[in-house]
Each structure stands twice: as C-alpha cells, then as structure tokens.
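Here it is, the structure, as structure tokens.
The complex is shown incomplete by one protein chain, all other protein chains being positioned as in the whole.
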Amino acid sequence: MSENTNMVKNTGITFSEEQAQLLEIAESFSRDKSPIATVRSLIESETGFDKGVWTEMANLGWLGIAIPEEFGGSGLSVAEVVTIVEPMGRMLLATPLVSTTLAAQLLLDAGSDSQKTDLLPKIAGGAIAALAINEEHGDWDINHITCEGVISGDTVTLSGSKKLVTDAKVADIILATISVNGAPALVSIDPSAIDGSAIQRETVIDETRRSYQIDLNGISVPVTSVLDTGKTAAALKRYHLLSCLLLSAESCGGTAGAMDITLDYLNTRRTFDRFIGSYQSLKHTMVDILTDLEAARSFVYYAAGVIDTEEGETAVRMAKAQSSDNFSYAGDRAIQFHGGFGFTYECDAQLFRRRAFWTSNQSGDAIYHRKRLATLLLD
Amino acid sequence: MSENTNMVKNTGITFSEEQAQLLEIAESFSRDKSPIATVRSLIESETGFDKGVWTEMANLGWLGIAIPEEFGGSGLSVAEVVTIVEPMGRMLLATPLVSTTLAAQLLLDAGSDSQKTDLLPKIAGGAIAALAINEEHGDWDINHITCEGVISGDTVTLSGSKKLVTDAKVADIILATISVNGAPALVSIDPSAIDGSAIQRETVIDETRRSYQIDLNGISVPVTSVLDTGKTAAALKRYHLLSCLLLSAESCGGTAGAMDITLDYLNTRRTFDRFIGSYQSLKHTMVDILTDLEAARSFVYYAAGVIDTEEGETAVRMAKAQSSDNFSYAGDRAIQFHGGFGFTYECDAQLFRRRAFWTSNQSGDAIYHRKRLATLLLD
Amino acid sequence: MSETLPDIKEFKKEVNSWVTNNKPAPPRFLMPQSFMEVGSDEQFEYLREWQEKVYNAGYLGMSWPKEYGGGGMPQIYQDIVNKELVAQNTPFMVNTLGLNWAGPLILNMGSDEQKKAYIKKILSTEEIWCQGFSEPDYGSDLGNAQLKAERDGNEFVLNGSKIWTTLATQAQRMILLARTNPNTESKYDGLTFFLAPMNVDGIDAQPIKKLTGEHGFCQTFFNDARISDDCIIGKEGGGWLVAMKTLMFERGAEGGQAGGHMSMPVSAEEVAELSKRVYREGDLASQDPVVRDELVKLLMRGKAMSLNNARAKIPALVSERPTSISMSSKMLSTELSRSIGELATSLQGSNSLYFVGDDSAIDSGRWQRTYFQAFSGTIGGGTTQIQKNIIGERVLGLPKT
Partner (left out) sequence: MSETLPDIKEFKKEVNSWVTNNKPAPPRFLMPQSFMEVGSDEQFEYLREWQEKVYNAGYLGMSWPKEYGGGGMPQIYQDIVNKELVAQNTPFMVNTLGLNWAGPLILNMGSDEQKKAYIKKILSTEEIWCQGFSEPDYGSDLGNAQLKAERDGNEFVLNGSKIWTTLATQAQRMILLARTNPNTESKYDGLTFFLAPMNVDGIDAQPIKKLTGEHGFCQTFFNDARISDDCIIGKEGGGWLVAMKTLMFERGAEGGQAGGHMSMPVSAEEVAELSKRVYREGDLASQDPVVRDELVKLLMRGKAMSLNNARAKIPALVSERPTSISMSSKMLSTELSRSIGELATSLQGSNSLYFVGDDSAIDSGRWQRTYFQAFSGTIGGGTTQIQKNIIGERVLGLPKT
C-alpha cells in the first residue's frame, strides 16, 4: 500500500543516535548483570539490588542522563532513559534508577536554585533518591494527599504516613508529597532526620523490589526543604506522565522477558510427541502478545519523543494503558503455558507476573488511563 | 463436589411438563417448516413469512399459549412461549409470533375489559399484531416517546412517525406507544384507519424480516382505543422484560443454528489434508461459543420461570446481555470460519449474523443491560 | 444419637446450636481456601482438629455404614449438617481426599477388610489421604501413568514419582495409580490401583514451593519402595476402571461423600462486596462505570455456573449435548477463580501492590493469592487448553487436534 494511504497525522517517532547507542549498551549491560540466577539471589538479599551494579550505572552516566550539564548530567532527556529502562525490565534488573531519575526531574521542575545545585550533582554522581507519594487510600491521583506539613517559622512539621516507598531504607534523598495549607507541596527529606523505626519494610507482590512504609509523624525539616510551591502543580503533573512513561518502558521489557522464557519452553517441551509450541492455542496467543507488544513499544518510543509537547499526555496514557494490560497478560499466559512447572516458585514465569502487577498498578492501570484518554479524545 | 458447596442462592430453574412437550414439538415443527431453502425463498417474498405456517401455528394453539382460557387461550405463560421461540430461532423461522405474543401481554396487562374481550380471542385465533414502538431517535428506552396523541372529545389525533414496525403491512392489530399530555400511553390502531401510503417498507439488516415505517400524522382513533393509562407504565415495564426474554430465546436458537452450520463445515472441509475442525484456533473458539450458549440458555430458562417475581429483571437482563453478545460472536465466527465461501451471499453464515444484529440491537444490547444490572447488583 | 431417627426440625436446631457453640475461633493466618492450599503445619493442625471435633460430635460420615465408623443414617441428616457448616462459614474438612474420593471408593469397591481398615480413620483424621495420579512428565492424561510397580512375591516394588500429591507430607495413605504391566496392548490395561501406605522405606514426599511462595503441594518419589499386594483395590491390571470411578466421586458425578464441605471457594459476589469498600480514584471502586461493567460480567459468569448446574438436572434442557455442562464446569470454574483474583486485585489501586503477609494488604492479600492459586485449577487436572480439546472433540464432535 502506498505511503499516502496513511491518513493519520502526527505519527512521527523520533529516535536519536544517543538513544540507539544507549539501547544497545543497556541491552548488553542488563544481560551481563542480571541473569536470572542473580535476580533470584537478590530476592533473598536485604536491599534487593547490587550496589556494585548501581555504581557502574552511575559511572556510565546513566543517573545524569536527563540532568543538565550544569548540574553534572549529560543534558539529554528522559527519552534516553527510556532506552535503558526497557532492557532492564526484560532482565528483571531491579535498581532505584527509575525513582532516582524521577526525583531529579521533580527537582529540576520545581526545585529552588540551591536545591538543584545541592542535590542534582549528587544524583548524577550516584545518590539514591526515593519517592514518598503513595498513601493508604491507594488513589493514583498524585494530588490526593493526606500527609500534612505545618510551617512554623523556619520549620515544617510533618504528619501522616507514606506507603510503598521503594528503596527508602537506602535512599540518600527522599522526596515526599505533602499537603501544606490544603495545597500539594513537595519536600525533600534528609533520611538522617528519620528515625530508623519509622521506616518499615513492606511485603509486596514483586519480590525483586524493596518497599517501605514511612511514618512521617514527628519529623521536622527546615522550610528550605520545600520545593517551589509555585511550580509544584506543573511538576507533579509532569512527574505523573514521566512515571507512566518509564513504567511503560519497563513493562515492554518485562513483556519481552516473559515471552522469552515462554517461547523457550514452547520450543522445547513436548506432549503427545509434539512440541507444545505447535499447538495453535499457544502459538496464536503468543502472536497476540507479540502484536500487542509491538503496539506498546511504538507508543512508548513515540511518547518518549513528544512527552513535553501537547501530544504528550495522550501518547503517554496510550503507552501506559497498552503496556500494562499486555504485560499482565503475557505474565499470566507465561504461568499457564508452563503447565505444572508454571505453578511452582522455581519457574520464572511468576517473577514476570509479579512484576507486571507492580508496573501495571502504579500510576494508574489501563482502565484509569483509558478513562482519561476518553476525555482527551472524545470531549 | 458435593451439592452443599454451592453457595449461590435462588438458582432453581422450573421447567414444566408443558414446556418439555412444546419444546419437542416446536423443534420438529421448525425443522419441518423452515429448512434453509424455505428461509431463502421467503427472503424473496413480499411478506417474508408463510401464511400457511402461521395458520398451522394458530391451530396448534401457539398464539394463545399465554392468553387466559376466558379469552380463548390456553392459560399458560410466556415461559411456554420461550420453548417455541428458541427452536424457531435456530431454523431462522420468521413469523409475527413474538410481536403478536407481546401485544397480547400488553392488552392483558393494560387493556380495558372490552379491549381484552374484543382483541385477545382474535389473537388466539390467528390475528397478527404489530408493535409500533421504535422511533427515529433509536433509544431503547420504551418511555422515550415523541409521537403524540391529542384527545379531543371521543377522538385521539395522532402525530409523529414510528420506525421498525415489523409486519405492519399484514397486521390485523397495531399497538403503538404515544405520548398523551406528556405521559406514555398505548393505543390500539385498526390498520384500516391507516392509509396504505403511510406504511413504508424499510430495508433492514435481517432480510428474513419485514419492517415498516408508519406515518401517524393525520390518523385519528376513537378514545376507546387507548389502553388503561393507570396500568400502562407497569405494562410497558413488563413488556420490556418480556421482549428481552423472547429475543434472548431467539438468540439462543440462532446461536445453535450458527453453530450447526459451522460445525458441519469444520467437520467436512479440509486444508493441507486436515479437517479444519482439528485446528485449535477454530475448535477452541467453538468451545467458547458452546459454553457461552450453555450459560445463555440457563439464563433464559431461569428467567422464563421467574420473570414475574422480584428476581425477574435481573434474570432477564442477564439473559439478554449474554445471548446478544454470544449470538453476535457465533455469527461473526461462522462467517470467518467458512473462509472464502463465508464471504458469499450463498453461505448461510451471513443469515445468522444478520439475525444476530436484529435480536441484539432490539430492546438494548449487552452494554445497555449490564449497565442496568450494575444498578441492580451493586447499588 | 439415638437409634430412632431424630425429628428433622429438632435436628436442624440441634445442629445449629452445636455449630454455633463449637466452631473454632478465626485463625491468625490467612485461611486456605481448600485442602490444596494448606501450606503449613499450623494450618493443617487447626483444620485437622476441627474435622476431628465434627466427627466426634457425630456430624461427619453420617450416612456411611455404622460398622465401619459412619452414622448409618439417611443422607438428609448429613445434608442438614453440611448446609449449617457452610452457612456458619466454618472451616472445610481437611481430609478432603479421604472423605470425598478415597472413602466413597473404598465403600464402593473395596473389600470388607479394606473398609474396616480405612473408613473410620478417614473420618477421625487418624489417617490423612493424598492422591498419586499425575506424573511430572506425562501431563494429566492418567492413561499415561508410568510409575512402575513390579510384583515380587506378594509385594510390589515401586519406582517413579508423582506430582500434585497435595498433603503428602502429612498423609498416611495415598490412592496410587501405577503401571504393573508395561507390555499390554492398550496402555490402559497395564495399570493397577493401590491404597498405598506412605510410611514405607523408599517413599519420600518432598514439599514444593508454589508460585505464591507458600508450600502446599508435593512431589512424591518412590525408590524401590515395597508395599503388600493387599493394597490393591479392584483387580491387578484393572486400575483404569478404579481411577475412572474415583474421578466420578471427585467430580461429584456420583454420591457417597462423607459430608462436611471441602472448600471455601471465592465467589464473584465477594468481589462485588469488596468493590464497595475499596477505593479507586478517591471513590468506591463500585462507582466506576467500567469497573461496574467488569463486575457484572464476573457476576454473570458465577451465576451462569449455578444455573447450569440447575439446568443439568432437567433432561429436556440438556438432551442434545448431555455432557456439555458437566464436562466444561471444571474449566469454567477454575478460569472464573483466576478472573476473580485478577479483578479483585486490580480494584485496589496502588494497594494491589501488597501481598500476603503485609498488614496493609487488603483482606490480608487474599485476592492476590486467589489469583496465583487459581492456576492450580487452570493447569492441574488437564489444562484449560486440553479441556477445550476434549470438549471440542467429545461434545461438539470435532476431529482430534
């Protein structure tokens, strides 16, 4: 069919030389550093990730990719981070890279000059940042905040409790959303201000992750720790989209990983003297997952390029809706298609399915994003 | 599993001896009277049905099944009519039986004594009744009525236009919904009061049906033609459920018919030296359709028994939602699985798919009914 | 209980009062939903004690013959008890396999010695039973069972392994399908069915960690394990028939089970109830229109299964494909459980990220576990994909894949 029959507008995907290079490097890095045996052994570890690998990533400059050069980064964008996150997801490589990247963007978007000058170079250099955003209500709306901050003089006294704060225990920087006089605010908390017992490990569905509850009650921070309130609303909105984008990239990688192990099994396991991959009920399902993955990757790389334009919100929400459902389904079928072995802890299918719950149910699931897409596209 | 593990309540299906007998008779009647060649030739006919068959049905007492004995019927219920409509649907036997049955129930529920005494025996004896309910707005809500009736003295002057009135051209009785002083009303129109040119044949998706537009403007009927306004609201509500029930029964029959021709093809057609029914992509889909049909039939026969109880609305809406989607899917797959032949007019698959549009998109589709079920079950 | 049968009305009252006064306090752990999920000694002991108590009160095996330890009463009394146990949400009977499959089988086909030896201990929990049917490399097609049982005098020497042997680490007995003759023309003719002891040298039950991270099913290895030929039920070489009979009991197609209830299944109604107390987007999940649509679909699937069961009892309404409903019910119910777990989890917003063991997990993480646990049903006993082959071929008459 000739090109001109394509009547849909704005379909360009931009992909830079830097992205192509990073994608290649990150693929080989993830394969090297995160074979499944390593993933399994890290599940048993306290922190859940390998500090050595983290340092290597810092040395490769990956933590400063989307940080301007003046703050010690390489001045590229989150689009380049996407190309790292996808291959990491495929190998289930768990690190605080996503939360750290997102924290840097929040600081860039809403931090004061001194906050940026102070914290961004640290992040680019390998400091771990954690995001304290989720609360007991479970609402994905980032502006639904019950934790409070009361300003008195030079001090902000915090109250309330944050949930599902990944890597809080090893974080060098914690950014939290709080409500100050009824308005959303961001505050940077020095982990040393938090008593050890106020950070409690949680049991979460994705065992490759480390997640914590933080009791903010009784914690006070200097008022200079609050980010620019005039810029906070916009920063949080952009944060939501960036979070969705990176989760989508991770989901695409995870889908590919779930496919990898399943295809391998379908090509080697026999029943009734046939390779089970020859059965259409399995083969066609894998094709459905493949075509959905192709769609998800197209949305992700499109969204990466347009996220800061007016098409950004639509693109990102499509990426998140598509990749969430697809990863969940790929993980689900991975278990089922492994048969009896799939029901065991030893089979890796469950690792991917757990990860799919993790990525799909953060920052809104597919139904949530389609609802918002309906507003964008139909009203 | 022992019986007592079944924790769901109210799951009894009642099925009378009369129903069992009627089901058996109607199955053999439908097979005899409506082989596919007959269906095809009736498509080319003016009225779309065989008057001789209609007379036989009247002689069998089928038009009076749900009419009390005092009005010339056999005093059974619509539950017994269900057992006739399902087999008719399977053989695509088109007659005005459903509209005539529903008209009788409207008269029973809201007719005056004289209306009942006048019209019900006629119906039991073979008079054809048509229902003028649909309008241009396409709304399934039966109380959304723009046609008006203005009462002046002993006369009601009608205005507006009715759409999709099946078998209007041959009807002996026409019941129409109109709005009188803003309230829904039912009026019985003697077809002789309508000018021939006011009834225009429509082109509809189900070619086995005859459907007409009726221009009511300028038609006057005696005020005694209006049914009891005090009983109309309840009668219309019950009509909606009865209509859904009979459409659901017809859909179940149609689904079985679509399966019949498809299974036959899958068992005889070969590609690459294999019967195509041996391929899982076709076989498993047929199993999905089968299990959905089993569910639909269970809903239908359950609903038939409880329609006039407090469980009635939930039961009927479940039957309609399930059977609509299932018949549509069975018809859709029937076309696809017949391959190139399925794309031809000669293949009977299209007949079933067209019928599925017809039954599914009357009185509310699956989404419509699930929305109401949500209110019944979740609020 | 007296020799004259109690008055039904009085009996109902008596049972109601006994259950009310004797049902155990809720446990500290997240309750397993069936014996297949029992994953710790603590759970097992809690459940075992309850079954023992019910039996000692005379409320289990009521219709089984008195001479073997049953109550010798009409089935209706047991039915009344069963209903009350369910109504008061009491724990299931942990010796499920003994009560529902092995027991009825022994009563139906066993010798008098076997009945005397086993029936009472099944009821009292003195002997827990497990099942040795599936094998790791031969899928769920029982006809392919390869575990070797070689005759040596009046003993058999067992070699091979069985999987899905739930509760094998707790069990004293196993119903075991083994191949006593590898050279028969039909593979079905070489099988023999044993009532095998577990406490024998060379039988080793290994707990397997499930995808949930919990224990709860086993692989059992046989290395030159010797059992007496007294253990045969049915005939040597006639094991296939006995296995088919067992499946009839398993599927409830044949009656004679001891009573009690064997699972606390999740239902779509419970998800609907959950939706009215969890929040999504700051409002009750039950208020989201798309979620509502999904909930209704789920409720309809559950309702359809109940109605199918009711309709299956009316011959005129199942005459064309009489086995359709029964052959598809395992597939439909297990897939429904998976959907229930998945939807119920997704209702919870970011709280769906928690898992069993976290205080913040909604309903103690029950729904997340329901989802993962459901795969035991969609995989075990013939995967959903295999079920569809079977239904397509046997019910719809389509050619073999």
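Letters A, B and C name the chains as they come in the text, with residue numbers starting at 1 for each one.
One rule holds for everything that comes next: a contact is a pair of C-beta atoms (placed from the backbone, for glycine too) under 8 Å apart; a residue touches a chain by one contact, two chains touch by 3 or more.
Remember, predicted model here, so these are calculated numbers, not experimental data.
> Looking at the full complex, which residue from B:I151, B:I205, B:A234 or B:L376 touches the chain that isn't shown here?
B:I205
> Among A:V39, A:L60, A:I142 or A:L290, which one touches the chain that has been omitted from the display?
A:L290
> Which one touches the absent chain: A:V53, A:L263 or A:A330?
A:L263
> Name, in rising order, the residues on subunit C that touch the hidden chain in the full complex.
289-290, 293
> Touching the absent chain: which residues on subunit A qualify?
1-8, 11-13, 15, 19-20, 23-24, 263, 266-267, 274-275, 277-280, 283-284, 286-288, 290-291, 294-295, 297-299, 301-302, 318, 321-322, 367, 370-371, 373-374, 377-379
> Determine and list the subunit B residues touching the chain excluded from the picture.
134, 136-141, 144, 163-164, 202-207, 211, 213, 271, 279, 281-282, 328, 332, 335-336, 339-340, 342-347, 349-350, 353, 357-358, 360-362, 365, 367-368, 370-371
Everything below uses one rule, namely that only the chains that are shown with their structure count from here on.
> In whole angstrom, what separates the CA-based centres of subunit A and subunit C?
Inter-chain centre distance comes to 40 Å.
> Averaging only over C-alpha atoms, locate the centres of subunit A and subunit B and give their separation in whole Å.
The answer is 52 Å.
> Just how far, in Å, is the C-alpha centre of subunit C from the one of subunit B?
43
> Could you list which residues of subunit A touch at least two other chains?
Residues 279, 281.
> Counting only residues that touch at least 2 other chains, which ones in subunit C make the list?
As it turns out, subunit C has residues touching two or more other chains at 385, 388, 401.
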